[in-house]
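Dropping the structure in here first, questions after.
Here the complex is missing one protein chain, while the rest keep their positions.
Just so it is clear, A and B label the chains in written order, and each chain counts residues from 1 on its own.
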Amino acid sequence: MASFVEDRLRELGLALPPPPAPVATYIPASRAGNLLFVSGVIPVRQGQPLFRGKLGQDLTVEQGYEAARIALLNALAIIKEELGSLNSVRQIVRMTGYVASHTGFHDQPAVINGASDLLVAVFGVSGRHARLAIGVAELPLAVPIELELIVQIEENLHG
Amino acid sequence: MASFVEDRLRELGLALPPPPAPVATYIPASRAGNLLFVSGVIPVRQGQPLFRGKLGQDLTVEQGYEAARIALLNALAIIKEELGSLNSVRQIVRMTGYVASHTGFHDQPAVINGASDLLVAVFGVSGRHARLAIGVAELPLAVPIELELIVQIEENLHG
Partner (left out) sequence: MASFVEDRLRELGLALPPPPAPVATYIPASRAGNLLFVSGVIPVRQGQPLFRGKLGQDLTVEQGYEAARIALLNALAIIKEELGSLNSVRQIVRMTGYVASHTGFHDQPAVINGASDLLVAVFGVSGRHARLAIGVAELPLAVPIELELIVQIEENLHG
């Protein structure tokens, strides 16, 4: 069966990274019924941050937007590893975007759009999700973004 | 059928606002089985913040409490729009209250009570929820409060 979702990723010029290894004693994702809870993803590749610093101080909104895209690709890599295929995603249910924010920075939504826009570009209507955008003090490895995702999976994969 | 929950809102002198439009590429709420995940709600009306600033610096606990009530009314407006009626709520499952907090402010629970108290006033026992209160650095539009809600809906509405 063709991998439609990954075709769209390719059309966008994007490739899935290897799924990031947890940096501590937890697992990349956990399934309960037909919900998949994905561990926090950040803009790293092979354990190295691609962006460091805070919005409103060290990084522009455009850089934050790109960091959110990279973090989301890590989430997609985890989801694919868990489900076998991104086509098994029925719906992206919810995403929370935590944005490391310097005092006075209030444009968290524009930053998290980097991930939201990509979800809709890749999954279409199934990528439309409920969302929160929160500005936080500090994130692991000094990255500017961490994403939380809850995904509904196709019933036939119900574990 | 009478709208009991909205009757209680009226008795409290409250009216539902129009549901807030998302300020970015996401949707107001997402359903997975009989769980409804509501997007982050903040104390805005027609896109304009009714409160701005941080607790412990710009706003009193009483103002924060009122801001939490207003944010919650936005959540109720979204839930009504999604379900057709607030009577279709079986249980408010969980709420997280993110409170923009100046250094040294630790009274997040008293602020979030503005939303929790209103949930119980409006829904009765169905409004009793698990909760977290978190003090964060900055929130979108400089608002002092953002709420996360997960709602269980009546089985006959199971999508």
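Everything that follows uses one rule, which is that contacts are C-beta pairs under 8 Å (C-beta built on N, C-alpha and C of every residue); 3 or more make two chains touch, one makes a residue touch a chain.
Every value quoted in this text rests on a predicted model; they were computed, and no experiment measured them.
From the set B:Gln63, B:Asn87 or B:Asn113, the residue in touch with the chain omitted from the display is B:Asn113, counting the whole complex. Interface note: of A:Ala29, A:Leu55, A:Leu86 or A:Val122, the residue touching the hidden chain in the full complex is A:Ala29.
Touching the chain that is not shown, out of B:Thr25, B:Asn74 or B:Thr96: B:Thr96 (per the contact rule at the top).
In the full complex, chain B touches the hidden chain at residues 33-35, 56, 91-96, 101-110, 112-113, 116-117, 120, 128-137, 150, 152. Residues touching the missing chain, restricted to chain A, are 22-30, 32-33, 37-40, 98, 100, 136-142, 146, 148 (touch as defined at the top).
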